[in-house]
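Handing you this structure, nothing more for now.
One protein chain omitted, others in place.
Residue numbering begins at 1 within each chain, and the chains themselves are lettered A, B and C in the order written.
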Amino acid sequence: MSLPATNFHPPFNITRASHLVLTSRDLARARDFYTEVIGLKVSDETATTIHFRGVEERAHHCLTLKRTKDEPACERVGFRVFGEEDLERAKAHFDAKRMPARFVNVPFQGRTLHLADAAGTPLEFCARMKPQAREHTRVHEHKGAAALRLDHMQVLVADVTSTAAFYADLGFRVSDYYCVGERIVATFLHRKDNPHDIVFMNRAGPRFHHAGFVVSDVNHVVRALDCAGNLGFNENLEHGPGRHGHGHSYYIYLRDPDGHRIELLLPPVQTIDIEDEPVRYNLTGKNTNVWGPPPPRSWFEEASPFAGTGVIEAPAADPLTLEKYLFAKAPKPEPVKRRA
Amino acid sequence: MSLPATNFHPPFNITRASHLVLTSRDLARARDFYTEVIGLKVSDETATTIHFRGVEERAHHCLTLKRTKDEPACERVGFRVFGEEDLERAKAHFDAKRMPARFVNVPFQGRTLHLADAAGTPLEFCARMKPQAREHTRVHEHKGAAALRLDHMQVLVADVTSTAAFYADLGFRVSDYYCVGERIVATFLHRKDNPHDIVFMNRAGPRFHHAGFVVSDVNHVVRALDCAGNLGFNENLEHGPGRHGHGHSYYIYLRDPDGHRIELLLPPVQTIDIEDEPVRYNLTGKNTNVWGPPPPRSWFEEASPFAGTGVIEAPAADPLTLEKYLFAKAPKPEPVKRRA
Amino acid sequence: MSLPATNFHPPFNITRASHLVLTSRDLARARDFYTEVIGLKVSDETATTIHFRGVEERAHHCLTLKRTKDEPACERVGFRVFGEEDLERAKAHFDAKRMPARFVNVPFQGRTLHLADAAGTPLEFCARMKPQAREHTRVHEHKGAAALRLDHMQVLVADVTSTAAFYADLGFRVSDYYCVGERIVATFLHRKDNPHDIVFMNRAGPRFHHAGFVVSDVNHVVRALDCAGNLGFNENLEHGPGRHGHGHSYYIYLRDPDGHRIELLLPPVQTIDIEDEPVRYNLTGKNTNVWGPPPPRSWFEEASPFAGTGVIEAPAADPLTLEKYLFAKAPKPEPVKRRA
Partner (left out) sequence: MSLPATNFHPPFNITRASHLVLTSRDLARARDFYTEVIGLKVSDETATTIHFRGVEERAHHCLTLKRTKDEPACERVGFRVFGEEDLERAKAHFDAKRMPARFVNVPFQGRTLHLADAAGTPLEFCARMKPQAREHTRVHEHKGAAALRLDHMQVLVADVTSTAAFYADLGFRVSDYYCVGERIVATFLHRKDNPHDIVFMNRAGPRFHHAGFVVSDVNHVVRALDCAGNLGFNENLEHGPGRHGHGHSYYIYLRDPDGHRIELLLPPVQTIDIEDEPVRYNLTGKNTNVWGPPPPRSWFEEASPFAGTGVIEAPAADPLTLEKYLFAKAPKPEPVKRRA
């Protein structure tokens, strides 16, 4: 299996991963989590839907939460295209490929195109959202992590290579990829100027693994964790603080009240130039946390379903989990010397 | 005077401001400043030239220092184009406009095109540099601010609007602009995903005002200042720490040992979407430092010459300087009540 | 003039500088400043008086603000003694010295002894305050700098040496002192485990120069300044951020809405051991800011009066002010080379 080649003259201009839609069984509790811990701003809310944006975002929303009585799910992953004409070109492109794509109306968004990627992940593209004021300098009103903006999403898919090829054909570049032996097990793809808009990891899928939000610095991560601890979200930290071994950033992974996974990461490295070739990481038996303990088993195995989307099995994986790591480090029996 | 319209189908693809060339009368002293205070890495050095890069940069250099016996100057401001074919298109474009542009060889760079912008600023474009390892995670080797990368450059020009038009025609977008009354006195232009690759302010010019380097967070600014203080560079802080009133970032401005001005700023906001329309700031009598004291007079008046480039006068300006600010706040006479 | 020797068997046990009383012409505005910028908690408030404490303080108040229609003043500087029996010993000590000292009732405080020090500074001693909950971990409720606690106070006095002798006789140790030639111009005195409970500088006095509050780290200083800027207190930053040349800490100096000066500093060094001998700094012509620009003239000259207390003149001083510093660095005329 080889890495797909980027189409540097893509049929239309996707600019970035921009938003996602999640469902929640307890909108009030989820609202607390996203405003008080992650620190997002509410752009609009009704009894059944809340739209959030990061404190620096002009875009109306990066996260839409919808009330559900069913199992919480990810409804859709959203990308921005640059202009309205890109939507037309996109529609024509997918029509030509005989891939279903249809225009829909979505509140606070311009004309929006719905489709699914090669793995079945439900996507949407739009060129415009209702503009809002940036609020990153209104520090006196910031809460929790004061997350700046949505950065990327990670999706589990049964076939990483063919899924990546779909995106490479639309102009995405691979910044990094993980291999186990010669098998590619993860790809980091980007359109904007940093290493990731969307990341695919090899598991049964498609399933939604996490959304990553950028925060200013480590002190905002600390504040998020203190707020989480004080507000009854202290069981929500799944992994971290740690540092990604492939050089991306410091991070924590939290589970929201419905179990959806949220990463907080620091501003990523800039990735623009032609010599920013894909970087390969050999994963076999490796711990990807530079600082020490790896993620727990839940991080590798649990993910949110995509609404209405079936799942395809993937080859078994054998990652180094926190559970294995702790077992290997199990305490020696106490060196007790009795006193006379 | 009105803001120039961006050409969204530019003749070739400039991706970012990427490097600059400065001259120095004391290369050893300047090397200390850039490695120990700014925290750049040396990619190559000879008796007469040093190439530096930021700790996260794969590009070979963002700053070239050349030894001089003359008055220190800025030789050239550099941009990246995406591919080699963009250089050909650029050459054809300027030839068609009858603007002199010629290919030259520059060490560690791919084919390089020299030209001057509408204001006379000496520029160069290239598509490639010799790749280097990113060193942003080698924290144990970081020094001073451990500056991540070059972000932007600011140039003083006699005619902000016509200069901005040159860049807008090449695909640059205006993120922000300053007005005094109806007169545009500054424009922030960008190609990459943040508000500035190049900034023009209205003064006698073209003259080089500053290069801005991105650092991770405020703690790295503090470390830079402590290192500066300890290593004999404590007269080099010209302004700050402060926060830009137009929402860009925290900053400090330092003068290097030759008087060239360097800004350290934090990771800027993301600027990508079509609704990221230019934001206007009315400057009249305003202090652009949210935290308090404005820059001193030297910040407004002093700049490095561009080598071999004449200067055109600009209309007189009357900014709020630190000197005026202090004068207005001069202490009241001491409220001395003598004792009996 | 020589440094006074510490009496290591003092007549009673003063434990720390603990509180102060200031008057304000606009209590509502001052409340905003102290809660939103400094980040103090309100322990009690009435129409005429507000009691504040730092977020980690169990003590009921470190700052009492009282409404006034007169010129804002400092009413009193407060110290803790360890136990009630220390108050009795203090009273007996001052009676024996024929220094007026009388017990008074102060709300939220145990029995309180009023007196004046050798320079005329109005003091009070108490052993107890009504305990409050520490709130330093309730991060989700923190505002501005979230100041942890009062650390020290600085007072201007006409005779630094005799004033320091009064305190040394009560068990205070000198951590640092400044000399101009052989003349002692400042003394830092402490009872608790860091370099300063009370600091005296040589000027017309006694006048109240500033109260220093400890904040956790530089990020809290930044948040304070952002809050100040956003809430209309952006003219209140008098000096800094900077770093004290004598190794004490990073700092900023703010003026509250009534002109009283507040320092925010980081957790100071520990000073306990017998070998922590007084450290001498020669001040002549020196800049005490490691990072660069010195304080403005107002910092050296302006101070709050002590209510009902006359002022004694001091020898003229000639500190390096920001104004002098800027004058010495005044921009060279622009190096304008006209174009043909």
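Basically, a residue touches a chain if its C-beta (ideal position, glycine included) is under 8 Å from a C-beta of that chain, and two chains touch if they have at least 3 such contacts.
None of the values given here were measured: they were computed from a predicted structure.
When the full complex is taken into account, the listed residue touching the unshown chain is A:A330, out of A:A47, A:A133 or A:A330.
Checked against the hidden chain, the listed residues C:P100, C:P131, C:G232 or C:P315 yield one contact partner: C:P131.
From the options C:R76, C:K91, C:R149 or C:R203, the residue with contact to the unseen chain in the full assembly is C:R149.
Of B:D117, B:D217 or B:E238, it is B:D217 that touches the chain left out of the display.
Interface residues of chain A with the unshown chain, by the touch rule above, are 71, 120, 204, 218-219, 222, 225-226, 228-230, 234-237, 241, 243, 250, 287, 289-293, 296-298, 301-302, 305, 310-313, 322-323, 326, 329-332, 334-340. With the whole complex as reference, residues 36, 137-140, 143-144, 217, 219, 223, 226-227, 230-231 of chain B touch the missing chain. For chain C, the residues touching the chain absent from view are 8, 15-16, 18, 56, 58-59, 80, 82-83, 127-129, 131, 134, 136-137, 148-149, 192-194, 216-219, 243, 247, 266-267, 269-270, 272-277, 290.
Heads up, the rule we're going with is that only the chains that are shown with their structure count from here on.
Between chain A and chain C the centroid-to-centroid distance comes to 49 Å (mean Cα coordinates, whole Å).
Chain centres here are Cα averages; for chain A and chain B they lie 33 Å apart.
For chain B, residues touching at least two other chains, in rising order: 218-219, 243, 290.
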